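Structure below; questions to follow.
Of the protein chains in this complex, all but one are displayed in their positions.
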Amino acid sequence: MSTLTAPASQGILRQYEYVRGYTEAICKPLEPEDTVVQPIVDVSPPKWHMAHTSWFFETFVLTPYLPGYKVFHEQFSYLFNSYYNAVGSRVQRDQRSTLTRPPLRDIYAYRQYVDKHMQQLLHTIDDRVFEELQPVLALGLQHEQQHQELLITDIKYILSTNPMLPVYTPRAVPKKALGAVEAKFLEVPGGKYKIGYTGDEFCFDNELGVHEVLVQDFEIMNRLVTNGEYLAFMNDGGYSDFRHWLDEGFALVNRDQLQAPLYWVKQENEWHRYTMHGLEKVDPDEPVCHISFYEADAYANWAGKRLLTEFEWEAASQVYPPATGNFIESGILEPVAADPDTDGLQQLYGDVWEWTYSAYHPYPGFEKAPGAIGEYNGKFMLNQMVLRGGSCATSESHIRPTYRNFFHPDKRWQYNGIRLANR
Amino acid sequence: MSTLTAPASQGILRQYEYVRGYTEAICKPLEPEDTVVQPIVDVSPPKWHMAHTSWFFETFVLTPYLPGYKVFHEQFSYLFNSYYNAVGSRVQRDQRSTLTRPPLRDIYAYRQYVDKHMQQLLHTIDDRVFEELQPVLALGLQHEQQHQELLITDIKYILSTNPMLPVYTPRAVPKKALGAVEAKFLEVPGGKYKIGYTGDEFCFDNELGVHEVLVQDFEIMNRLVTNGEYLAFMNDGGYSDFRHWLDEGFALVNRDQLQAPLYWVKQENEWHRYTMHGLEKVDPDEPVCHISFYEADAYANWAGKRLLTEFEWEAASQVYPPATGNFIESGILEPVAADPDTDGLQQLYGDVWEWTYSAYHPYPGFEKAPGAIGEYNGKFMLNQMVLRGGSCATSESHIRPTYRNFFHPDKRWQYNGIRLANR
Amino acid sequence: MSTLTAPASQGILRQYEYVRGYTEAICKPLEPEDTVVQPIVDVSPPKWHMAHTSWFFETFVLTPYLPGYKVFHEQFSYLFNSYYNAVGSRVQRDQRSTLTRPPLRDIYAYRQYVDKHMQQLLHTIDDRVFEELQPVLALGLQHEQQHQELLITDIKYILSTNPMLPVYTPRAVPKKALGAVEAKFLEVPGGKYKIGYTGDEFCFDNELGVHEVLVQDFEIMNRLVTNGEYLAFMNDGGYSDFRHWLDEGFALVNRDQLQAPLYWVKQENEWHRYTMHGLEKVDPDEPVCHISFYEADAYANWAGKRLLTEFEWEAASQVYPPATGNFIESGILEPVAADPDTDGLQQLYGDVWEWTYSAYHPYPGFEKAPGAIGEYNGKFMLNQMVLRGGSCATSESHIRPTYRNFFHPDKRWQYNGIRLANR
Partner (left out) sequence: MSTLTAPASQGILRQYEYVRGYTEAICKPLEPEDTVVQPIVDVSPPKWHMAHTSWFFETFVLTPYLPGYKVFHEQFSYLFNSYYNAVGSRVQRDQRSTLTRPPLRDIYAYRQYVDKHMQQLLHTIDDRVFEELQPVLALGLQHEQQHQELLITDIKYILSTNPMLPVYTPRAVPKKALGAVEAKFLEVPGGKYKIGYTGDEFCFDNELGVHEVLVQDFEIMNRLVTNGEYLAFMNDGGYSDFRHWLDEGFALVNRDQLQAPLYWVKQENEWHRYTMHGLEKVDPDEPVCHISFYEADAYANWAGKRLLTEFEWEAASQVYPPATGNFIESGILEPVAADPDTDGLQQLYGDVWEWTYSAYHPYPGFEKAPGAIGEYNGKFMLNQMVLRGGSCATSESHIRPTYRNFFHPDKRWQYNGIRLANR
């Protein structure tokens, strides 16, 4: 897994152009109408993502650092601010589908305008200013990569609500049946582990505050839980037996009549799932995906195991050196089956985010950055659970062993899955 | 006011082409993204209107009457059925924004496909079948005209939610200040009036069941209530004095913090209103518009007058022969001020629908048509109030003195206004 | 059917004592806890009814008319005002269960205090003042009788929510099986009928504005629709066939999964209903009861008939002279079967309120009374349907042929039933 290096401004310009171009590549298969709707509050219109990421560079880089820069449009700060109170008022989060205008072509023009000025800035900036600016640039690129992942998950959700179940993009390469990989549990020795980011490249503020944590001996499952295993839970009445569930999870299951992961539909008595490539039969060897924390936890209880804590996960990542994974760059955009020819721990990175039984709280000594950037992470540190390892919609250059993703425990529209621990 | 004549099939084909073309002319200024959103459940996406009106002809004309007709797309009946239970299951009314696909160009292709086959049908149909088909054709055209009015009001609502307040179309002709028209009350003598449609051209089933109604002597105001008069009500604390209001109306005012008609905004201490031509200063001589029944009734109480019943309105239309009005064909798309050079009753047709204090109930002997067409009107005959006279978004060829429009009393997004009676 | 006479003050005092005592007799079987809860907003706590009716006399009679009268408690006006904006702020309607204090014994003390002072007033009042006061006194007694009916229906609802299904009072006399009465339709000739109250005793303001209405020839069913007939509708799939239903009614049926009248439960494959005497088997000969307007209308459509308008009902009451009925005074508190030995029209009064297909609107020339009393009826004249004839929970002395009761079309907790018309 690579990380963003912080070279001279020309190196970062190449990264900038790569990341920005990737966003547009993701949106290429969309119709203009796909880019404006917001079927649930969690899902933002793709057009909004494209504009918001540009607004980020305009607001935090161009306006303060490029002399004489004029914003593309006076109202865009109101339209495309996400949640930064310090930057001012904004379109309410649940009102983003009101933005049928500016039309898509204007959003592309906005992106080009910002890109042109970013190029100008990076060609002319002096070293001293660049040094000051560099962390903001890195943050802007990481931020855009986060929105690329959201673009994938939001597009998937938007298309899935359409009764025609449109294909986002056909599978480039047909799947090959690899055969199942037997579940095994690998030892992780207890002891003090250093938690948090210690390198000198980019990381988010929530990974700082490095500290030691005492971890007990435990075992980690060698691969992700599969659709086939999850189906066994379903077929064993897993969704109707309260004993497996947290109380709030079971209430949710009953309120929403949940019976399977998100995107699963039964057709002619066989389970299918909506994917970025259209409706497909459920593959028993692929990792189960699009489940809530509640479902992950209930499955673990049913299986007589448990979820890892985020500290255990990070400890395991230190014991079993990082391997590659199925990231957005593969173009598959869905999790893939584990490899029968690989020994040891696999799928730790990519495929699906792994729910941990750790609330998203600050590390000791956590400090918010001053100003608007300080709203990036800290204010969300409650009622959410940490996920680790990235998914098939994450950029490889975006993930780290110390990376802390977080979602409310009921959220299912991200590529979230299950890794088990044995106590 | 003209009405649809029912000539030979060639005559109706010309009408068909005119009406269908008008729908597309209305949608011309829209961006694709404008055509898919649904900000409130009352408002349907323009794309949906365009497809649904085509579905109507496909379902009720082409499929049963054109031999060998193949539907454009198997799923469209599911996608674009509005509320006809008899035709089968359908996309739920509040889920129409899920239809980002089919894209707008496919909807245009659908319209062309239906139009081509309608031409083929009307060129080849024999007279006996045409006679049977003719009422359905007439209904289909009236139906499309109703959706043209909804297109205008829905587009207005959609654009109004956008913080940029986009202009749908600039005013073709600048407004001229005509000067105020003094309010007068004109006598309508009491007696038995024949209510309902007695002609031999098209009317809706809810206008049938002609019957006599006893009306008492009353007086009708010579023009519509103006913005200036309504402002006097507002400035007199009209929205905060419970004595003017029906109990449910006052509860609504307080719940939603209503202080003015829909689309009114105060800027620099002056009232403006969003129009199809963008934000404009409120013109005191124009008819007040986009108000609920509750507001109309409260205004009438404050003014010491009352609203008409639908029977009084129809009686007045018989006493004062019909004049022309400001309909959609004027292209103004907003109500216009009364004419100081006109005596007698004016603005009875066009400009704004006039709320009556009559619940939308069946006339004596009302019968639903058999089959799906029977769901057109009858099943909505509760909890709605009758409005009369058409608006600036109504086609002139669509309106009649006996025409009964109906909306729930809280609805404000239609061009609804006030005509007063004096008891 | 008697009506309240307006005698000298001693006569009215006897009436006063009778009516007030009746309220307390109704509450006698209750536990203190029964008197404070409010399971739905429509249902008020019995304790609140007892206090509110006393507040009415205190506010509108004693305070203005009894020199030196001191209110029982300064806060009671805030606690026990129902909806009179003119009298000031008050406990919100949906917050009445907060009034665990004052305890029940204090409410009784309040009633005694008011009664004592009412006696003092009526013993000392001079004739001129009495004449002025008399309409308010009559209104106060009618008001308390309305609340007696609400007490019965609210107590029934409160007890019905208790899983123990408590008996309010055992049946005094066992039911006797009378046998079914065949349905017949009786002619009511069309013509002009005088609508509204023309006598010189008490009536509500909504009965005034006497006016002539043209009624067409029609036929009225000789008795109420029975449970047995309604069961045939249910067994014929009535609740699942959209063709019988108003659109909003069918939506409600599906949202709330309605399958039978309120209070019906199936036990061991047999329908029972909760009554004031506990759970009983459904008696096929008794009138069906506790149904919404939607259910009444759907039943009528299924039966190929329709509901009457309120004008037709009042016309029929003039053609078929009033008979007695099953009122609250019978102590049965549930509707009873029609009498096989009676010819002609029966059950027009008592048993169940009969839903009409008439919206509750003002009669021509309706005027609200000045001041708080003007809020009694007028402000509710929208979105509600008129019911006629009284029920088994209505006082005989309270009902009149011109009496207009009104409820929203979805309400089921009143004793509402069905009378059919044949067109």
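As written, the chains take the letters A, B and C, and residue 1 is the first residue of each chain.
One rule holds for everything that comes next: a residue touches a chain if its C-beta (ideal position, glycine included) is under 8 Å from a C-beta of that chain, and two chains touch if they have at least 3 such contacts.
Because the structure is a prediction, the values reported are computed rather than measured.
Visitor: Which shown chains does the chain we cannot see touch?
Guide: A, C
Visitor: Which of these, C:19, C:36 or C:298, touches the one chain of the complex that we don't see?
Guide: Spelled out, the listed residue whose C-beta touches the missing chain is C:36.
Visitor: Pick from A:79, A:99 or A:213: which residue touches the chain that isn't shown?
Guide: Of these options, the touching residue for the absent chain is A:213.
Visitor: Quick one: say which of A:176, A:255 or A:423 touches the chain that got left out.
Guide: A:423
Visitor: In the complete assembly, which of A:230, A:245 or A:299 touches the absent chain?
Guide: A:245
Visitor: Tell me, which residues in chain A touch the chain that this view leaves out?
Guide: Answer for chain A: residues 83, 85-86, 192, 211-214, 216, 242-243, 245-250, 293-294, 357-359, 361-362, 364-365, 379-383, 409, 423 touch the chain left out.
Visitor: By the contact criterion defined above, which parts of chain C meet the unshown chain? Give residue numbers in ascending order.
Guide: Touch with the absent chain occurs at residues 31-37, 39, 47, 75, 78-79, 91, 95, 97-104, 158-159, 161-164, 166.
As a working rule, only the chains that are shown with their structure count from here on.
Visitor: Sort the chain contact graph into one of these: line, ring, star, complete or other.
Guide: Basically the chains just string along in a line.
Visitor: From the centre of chain C, which other chain's Cα mean sits the farthest off?
Guide: Comparing chain centres, A lies farthest from chain C.
Visitor: What's the rotation angle, in degrees and to the nearest 5, for a C-alpha fit of chain A onto chain C?
Guide: That rotation is 180 degrees, given to the nearest 5.
Visitor: Since chain B and chain C are copies that touch, is their contact same (over half of the numbers shared) or different (under half)?
Guide: same
Visitor: Could you tell me the distance, in whole angstrom, between the mean C-alpha positions of chain A and chain B?
Guide: Taking the mean C-alpha position of each chain, the two centres sit 47 Å apart.
Visitor: Centre to centre, by mean C-alpha position, how many angstrom separate chain B and chain C?
Guide: One centre to the other, that is 39 Å.
Visitor: Considering chain C alone, which of its residues make contact with at least two other chains?
Guide: In chain C, nothing touches at least two other chains.
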